[in-house]
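The structure under discussion appears below in the form of structure tokens.
Every protein chain except one is present and positioned as in the full complex.
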Amino acid sequence: MNVNTWLEPIVFFLFAGVVLFSAIGIVLTRNIVRAALFLLGTLGGVAGLYFLLMANLLAAIQLIVYAGGTLVLIVFGVMLTSKSPWVRFAPSRSEAAAATTIGLVLFAALAKIVTGIDWTVAAHPADQPATVRQVGNLLLQQYLVPFEVASVLLLVVMIGAAYLARPEN
Amino acid sequence: MLLAIANSFWMPDLDAVVAIGPLWGLAGTIVAIVLAALVLGRSAAVSSVITIIGATLTAWICFTHAPRVAQSAWAGLAPAGGSPMLLVDNFAILFILLICLFLACVTGLWMIGASTNARESAAHLRNGPEFFVLLVGSAFGMALMVSTTNLLMIILAIEMASLPSYAIVGFQKRNRIAAEASLKYVLFGAVTSALMAYGISLLYGFYGTLDVNEIGRLVSTELAATDTPAAAKALISVALFGLMAGIGFKISAVPFHFWCPDVFEGASIEVTTWLSVASKAAGLGLLLRIIAAVLQPLAETFDNPLSTTVAMFAAVTCTVGNLAAFPQTSVKRLLAYSSIAHAGYMLMAGAIIWQAKPGSDVANPAFAALIVYIIVYLFMNLGAFGCTALVYWATGSEKIEAFRGLGRRSPLIAAAMTVCLFSLVGLPPFGGFIAKFYLLMALFKSNLVWLVAVALLNSIFSLYFYSRIAYAMYFADDGKPAFSVPAFGRALVIAAAIVILLTGIPIAGGLIGRANQFASHLYPIAARTTFAEPQAAAAKDPIPLAARSAP
Amino acid sequence: MSQATIPWIEPVPEKRVAMRRKALLVLFGGGLTALIVGCVMLGVFRALPDQVGTIVFILAGVLPILGGLGLIPLGLLNGSVVLTTLGFAQIGIGALVGGLLKATPIDPLVVGVLLLVIGPIAAGLAMLTAAGVIVAFKQVVQLLLMRWTALILFCGGIVSIILLVWAHAFVFRYVAQLANDTTLNTSATTTFGGDLTIAELSTRFSGNWRPVAFVLWPLQFGLIRDLIAMGGVIGFISIIPLYTIWWERKVAGRIQSRLGPMRVGGWHGWAQSFADGMKLICKEDFVPPEGDGTLFRLAPYLAFVPAICAFIALPFATTYVFRDLDVALLFILAMLGIEVLGVIIAGWASNNKWSVYGAMREACQMVSYEIPMGMALLVPVMTAGALRLTDIAKLQQDGFGSWLAWNNPFCLIAFFCYYTASLASCKRAPFDLPESESELVAGFHTEYSGFRWSLFFFAEYAAMFAVSGLAVILFLGAWYGPLPLSWAPAGNDIASAVVRGLLFDGPILFILKCGLLLYVQIWIRWTLPRIRIDQVLYACIQVLLPLTMLVVLGSTFWLLFDNSAHPAFESFAKVVRGLLSLVGVVISIAIAGFIIFGFVNRRRLVGTLAIEHFPGS
Partner (left out) sequence: MTSIGLQHYLLLAAALFCLGILTMTLKRNAIGILIGVELILNAANLNLVAFTRYRTGAIDGQIVAVFIILLAAAEAAIAIAIFMNFYNSLATIDVDRADQLQG
């Protein structure tokens, strides 16, 4: 895949715009369903950035697990736990102002740190997307232990969540 | 024949698979509970028995492993050409042993609760298999926490320990307080784990590796070479703050402690007992591993600000825990704050940055002291919570008023409770004293005198609220009738009290000796990180891993 | 007669007249403005010196993008296709201009003429045409509804899309060749060959062919090719539902012993869907006043856009694919999974009890059926060892016997499981609980009308086609015919190409196979009764899930012992495979027996009343 030098910025800013727009939307909206919907924008935009970062498999996983699974779960949770669609909540002015200040300061600090470091490139930027086979081999060899632990984790979580969500008979 | 098939694929080294035996024990217990529930039907009795058997079996595996591991250079699982994922050395084995022992004790406590027909245990009885799968699942996570130095495994292990814990806190579904406790727990846990993920991503990016030992080496070479720019230092601080948020959440160190009292009060008492000890022990084990890997190499090269930071955290945690315990009327909540305070004491050990001379067999005194402390703390808390549980099941209340006249109504329980309480304060004839003594000695040796003063002052504070319970038991009789408790329960708390008495003086010397031995296994980690490459897979590995170089 | 008292019914004729006036104003005004801008630009570019030209050029790159970014949400929220398309077009133009800036060796004046002059003029003409259609709406409708028009449109549409795709494939291949051509002076720093410049390209063409270079130049960039190809996709997706709906109504009619649509458009109601479409566009655009208006307007697009996106990665033949992703399978599944969000949001935003029930059911159903669906797809994926659909297809080019459905004894069961689960994930009967009209009025789309309502159907039929396409590629020999590809005539002449395309390899075979599976879906819908929601979930979790797990396990072991690298235990492997075959055959026979049992006992199972009118009873 030849992501061209001049096309890459355009696509990056497009996706970054989507991500930031929806993330700001999440913060500003007072309707929780809309917040969940904005989260779809963020997840989709991040998936797009993964494609740009040569992580095709990860992008697909992000879409299928995050956007298709976790997000549906969250929306489902919203619907089950709110009495009306108008689940609104308004933080007070002072709270909002304080939080925004903290957020801005935090971002300024992080931005200064991140841009202050000379990120020397240790290896060539990967020009080829990581193939499914590469990721699969790594998962089943070097990362076999986390892989197996994750399976136990999912089993336990499934049992726990199913128990908690089940109606008491 | 099957071997021939196996050879055609990449398989992990058989020795390495055996080396992580204790973890197999716990994972196998989970599977056994699920299978038993599927085959034999959902029976709480069967799953609790399987849990006890599994915990005992795992403890036995630990015992058999310990001498073998002591001989080999290191034991664990380091996959093809990569950093070690699991590091089951004697340090890990000790912690897994403690966790398994405690798991068996908590299961015993659960059985007693179930036999007393308390209202809250009904849900536990009906849904026994789920409860024990979650309990053993969190134990598995804690075992993983103490046996890894890989950032990915750290986050996985913490989640493995946390996610089932959230569920067992809210296990009684009709109980509003339990629901609220689990809500707070899960929200707090999710936030801290997210912070940790962000911190880990920065660490990975900055050092280009996921292995904490490797990071430690890079840190020391980097510091030896030049001054790091301010931005890099800030980045590392942010990253470490994220990482510490995750670990601090598990040990309820102060800025991350808000969940602790609420969760301990809302959860049923077995769960509280479990979380108060096991989760903290595992968190401290992980913290020690990270400190050993990252900070030890720095001990002599520069005056470590991180040591001061950890010391400040420890002092604040300790003081906040003790001060907040003052006005409490619920014993459960009081013990929750006490556990925060004790986390503070134990965190003090993390402030001791100490470097052994190469080749010497002397262990880090901090680690030895901490190991002793955790062992004693386990029994103190088991005893204290066990007594509270027995009183709660008998009287239906966990307020201090319920303890009034306990000295008359149930003298044995009162005696055991007294032993545990004074041991928690750290008074001389009990194990708590020995533990605190070694800790303070270690602090003193490392020139952290102010921390010693803080610890002593705190112990004096804590005497007040612990003795409030003792006072209620012996001097504030309100004439309620005596009650009897299940024999097994009595045996459990008395056994805990006896262990505390034993560790007090009689076997203290032996204990610190063993602890030194274990600690020395943790220590020379830099020497052991030069692993022999696992030969089987290195050749077959089709992926040329790009050479990583230090920034 | 008094004024209607229902509050949300507006005085329709006035509103429509106002809307029409507004649309005409926008279109005529915009078209004329664009024409004038184009002409002025022509003059400007002739007169200006280079420097100023470049500045104008930069502005021309940035402004359309900004405008487009504003227009798209506006268009989406107002349900206006024109605005949306305009927005996309602007972004495309802006990107093109911005990109051309970086291509230093070309003369900005030339490109400026190309884009800033030709672009506005073309846009102006398009807008004027649209305005003309609105003015002469009745005549256009009459033209569309004339005898044979629909048939011609259908055939013409399909053929032209195939031709278009073929032309794209051809041009793209040619451009790729050029980009890798070492005789050209492209910079050879990357493995892909350098970026082509117009100057280099025009050395390839001489005389009157030189303008071709300008057309080919933007095509070397993957994203531009995708933008163009998306046009083809959207065209295809708009044609498929129109005729599938007609076909479904005909089949339903036959199954219910009636004729189905017969009147509109001549032969057997060919143009029925066009008439329906006209009706839908003219309907009142209703938004429930107590609902969440924004989300209500957004939801149909949330369902429709992922369905289109699935086609980005769905190959129609080896070269007939818009983006040959290496994770194509996962991508398509993800897109089909995201579609559910549109349905949920639609139900939620309607603020209607039935809609919310429908949405909840959809969420349950989709989330549970994704698991057996994905697991069943693991079987061909394991066999092929790839997620790239073209790689999986390549395994099946040796004729009927090499199709993956009978690659091992478990594949056919996996196909059965996948097909069942895909019915549920497309909300098709007998799993159409989210919109079951006998219980929930119309489920999640109760409150929808007009164009938005039709978008849900476009999405549904596109998803039906996509899942059928996956089934065809993964199990039924993809775009290869039942005869081995090696028998195909190899010549380059038209005749052998036609024979090859019709019998051995190509998108026509693929579309035919998909059509067959679509027909089966329709057939099942009109013959099987709808099942209850608890039965739906039971069927997934207690039946399909264990079955697919068994199938995946069996298939794994089959592949494990398919390894002929160990002659030492050849006989052992044979025994194991024999046993596995036995298991597979027994399960297949059990499934077949189950179906036959159901058919034999249909009277008892379904109830008597329906059976009296059952064909063949």
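The chains carry the letters A, B and C, assigned in the order they are written, with residues numbered from 1 in each.
The working rule: contacts are C-beta pairs under 8 Å (C-beta built on N, C-alpha and C of every residue); 3 or more make two chains touch, one makes a residue touch a chain.
From a predicted model like this one, the values you see are computed outputs, not experimental measurements.
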Residue numbers in subunit B that touch the chain omitted from display: 82, 151-152, 155-156, 159, 163, 166-167, 170, 173-177, 179-184, 186-187, 190-191, 193-195, 197-198, 200-202, 204-205, 208, 210, 261-262, 265-266, 327-328, 330, 333, 545-548
On subunit A, residues whose C-beta touches the chain left out of the figure: 5-6, 8-10, 12, 16, 19-20, 23-24, 26-27, 32, 35-36, 39, 42-43, 46, 49-50, 52-55, 57-58, 61-62, 65-66, 69-70, 73-74, 76-78, 80-83, 87, 89, 91, 95-96, 99-100, 102-104, 106-107, 110-111, 114-115, 119, 121-126, 130, 134-135, 138-139, 142-143, 146, 150, 153-154, 157-158, 160-165
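Quick note on the criterion: only the chains that are shown with their structure count from here on.
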Distance between the centres, which are taken as Cα means, of subunit B and subunit A, whole angstrom: 31
Inter-centroid spacing, subunit C versus subunit B (mean Cα positions, whole Å): 54
Whole-Å separation of chain centres (CA-atom averages), subunit A against subunit C: 26
Residues on subunit A engaged by subunit B in the complex (per definition of touch): 109-110, 112-120, 122-123, 134, 137-138, 140-146, 149-150, 152-153, 155-157, 159-161, 163-164, 168
Subunit A-facing residues of subunit C, complex: 69, 95, 98-99, 101-103, 190-192, 195, 221-223, 291-292, 294-295, 298, 302, 325-327, 330-331, 333-335, 337-338, 340-341, 344-345, 348-349, 351, 356, 359-360, 363, 366-367, 370, 386-387
Subunit A-touching residues of subunit B, taken from the complex the two chains share: 10, 12, 27, 30, 34, 77, 79-82, 85-86, 127, 130, 133-134, 137, 140-141, 144, 152-153, 156-157, 159-160, 163-164, 166-168, 170-171, 173-174, 205-206, 208, 229-232, 234-235, 238, 537, 541-543, 546-549, 551
